[in-house]
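Shown here: the complex without one of its protein chains, the others still in place.
For reference, chains read A and B in written order, and residue numbers begin at 1 within each chain.
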Amino acid sequence: MSSARKIILGLFAALAAFGPALAEEEKKINLYFWPAYIPEELLQRFTKETGIAITLDLYDTNEALLAKLQAGATGYDVVIPSDYIVPTMVKAGLLQKIDAKAMPNGKNIADGFTAPSFDPERAYTAPYTWGTTGLVYDTAKTGGELPDSWSVFFEPGPLSGKIASLDDEVEVFNAAAYYLGIDKCTETPADAQKILDLLLKQKPDLKLYSSSATVDRVIAGEVAVHHIWNGAAHKVIAAVPTARYIYAREGVTQWADNLAIPTTAAHPDNARLFINWMMDPKNIAEVTNYAGYMNSIKGSEPYLKPELSRDASVNMPAEFADRMRPSKECSPTARELRNKVWTKLKK
Amino acid sequence: MSRSAYNPANRLRRYVQTLPAVLVIALLMGLPMVMMGFVSIVERAPDGGVHWGEFTLRAYSNFLFEESLMGGVELNTDYVTIYIRSFVLSGLTVVGTLLIAFPAALFIALQPQERRNFYIFLISIPFWVNLLVRNYAWILLLRTNGLIDQALIGSGIISEPLDLLYTDIAVAIGLIYSFLPLMVMPLYAALEKFDFSLVEAAFDLGANRIKTLFYVIIPGVRPGIVAGSILVFIPGLGAYVTPALLGGSKSMMIGNLIENQFGAARDWPFGAALSFVLLIVVALAASARILFGGKEKHL
Partner (left out) sequence: MSNRFQSLPWRLRGLRSATILLFAYLYLPIAVLFVYSFNGGAMATIWEGFSVRWYGEVLSSANFRAAATNSLVIALAAAGIATVLATMAALGFRGRKLGGAGLMMPFLSFPLVIPEIVTAVATLIFFISIGVPLGLVGLIAAHTVFCIPFAFLTVKARLDSMDETIERAASDLYATPLKGFYYVTLPLLWPAVMSGFLLAFIVSLDDFIISLFLAGPSSTTLPIYMFGMIRLGVTPAVNAISVVILVLSLAVVGVAALINRFNRI
């Protein structure tokens, strides 16, 4: 018995010794990113210029990031939370102060992004890219232009069965809220019921819910209309000239993704270096060129591919500015209602 | 061996040999299940995580009841519906795999020995193919204008794409594919031991093939059928990657529901409770084997 325990203890001692050895401070950083959000060549250039090696892990929702950090995943150095989740993460003590504006490249932060409501001092986050959540469609498949309204999505008529929705609780709920003119953070059960009714009515018209392979799905002609993030829409439009992006008149979510350093980062100094490096217009421009999302850094325009500024899905025409609805974190009550709607929609 | 078996020192040595494996599973599998049970009865923290030490049965009552709009409590069938869907889907997968696997297992059991081993090896191969790779291959085949559409349109059998992907048929194809080897193996093992002179006798006595199948073969290999069904049913209950990738994610499975509690819902205790309920169901299913499969000894 006692030697069995020794074996077990020895095993754990060996494992424990193995742990710190792997996490020792060195010239490296661990990024925890959304998929397809940073080109591999840019990472290689960072390593070449700074001597800091990069490892890249991926997550697919802000909530997954939140859960991972809360679950005690220590050692991620740079993460990329969206606007609405930032205050929650700050409140939970998951992010450390970085004072982005005081960084050497902090002066490059574009006007309008220096004091966002989710982080007014830019104390915890530096801007990365911003975008919108709208609809993309192929005029060749829809038989012409469609109105700039969520009605295309919620009351498709003849396009029934040729529509795909993002498989994302927040985005789906928000789209329905805009269309119905309801506050997306509503705490009123009756409002939530109306949203659920709309989504249930729409469900038979949808071919599927999916947040992945969106670009490929439209290009391959599997669907005619796709609920989509605008960077993906740009990739569709680049491949299919007949494709269009819709800024619905009822309102479109405008979101902003940000670089931040978790409290439990293993290489915080390298992480700061990386964030500062990413606020260099030349570097962040490569992200925009690759991912199709506009960045929030002054002076990156000369480095952008010309087709980006020509594409209305990336370079938003000024006339649509009043359709923007910044995304925000809802109260626990509102979130619970939203999650109930989602579960009832998919039960 | 026998000489030293009475030696107490030898007994101790044998315990020392067996205990590490048992302890590792107890420590890293048993204890986590206990912890999961514990987390399912504590209060949630609103943004995910838990408040240790504040006990509540909220997670379990949420499984069945909800506050109505008027503030009263009413029965909530959402979660039960999702559980039932997973059960039905898993049950249908059992039926599907059984129907496909039985004739093949019977055929293989009637082959000469060397050929049998080779067939069985071939059937086991797809089981070792990665879950995502398997599903991805079916996406290539089933998607609109995918390879099945191309082949059928090319040969003039159909003129419009079939639109198979993101349908229940696609989910069935994917799930049955994943679990077929788990059904073939126990069926084959039972059929291999089966005395086929009984079948000859039945034929000689004038029984037709259907009667022979239902009155001679199936009763004779019942333990194999029960074992295969359980081997397919249990992992089928937890399956959610295949329904999500091939089914278009229109309805949740137990797996999605649980995962969602650690994602958008930020309700870990409820996720733990949902897992715990599933664990109990699995334990019941496993004990069903003892109830219905216990006839093996009489054969």
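Here is the rule we use: a residue touches a chain if its C-beta (ideal position, glycine included) is under 8 Å from a C-beta of that chain, and two chains touch if they have at least 3 such contacts.
Quick caveat, the model's predicted, so the values are computed rather than measured.
Within the full complex, the residue among B:Ala45, B:Leu141 or B:Ile169 touching the omitted chain is B:Leu141. Mapped onto chain B, contacts with the missing chain fall at residues 1-5, 11, 13-18, 20-22, 24-26, 28-33, 35-36, 39, 100-101, 103-104, 106-108, 110-113, 116, 119, 121-126, 128-134, 136-141, 143, 145-147, 150, 177, 180, 196-197, 199-200, 203, 209, 234-235, 237-238, 240-241, 245, 254-255, 258-259, 262, 268, 271-272, 275, 278-279, 282, 286.
What chain A contributes to its contact with the hidden chain is residues 11, 15-16, 18-19, 22-23, 30, 32, 35-36, 40, 43-44, 55-58, 60, 68, 71-77, 211-217, 220, 266.
What we mean here is this: only the chains that are shown with their structure count from here on.
Against chain B, the residues of chain A that register as touching in their complex are 1, 3-4, 7-8, 11, 61, 63-64, 66-67, 70, 88, 91-92, 167, 169-170, 189-190, 193, 203, 206-210, 220-222, 332, 335, 339-340, 342-344, 346-347. Residues of chain B touching chain A in their complex: 15-16, 19-20, 23-24, 27, 46-49, 66, 69, 77-79, 81-82, 143-145, 165-166, 248-252, 256-257, 260, 262-267.
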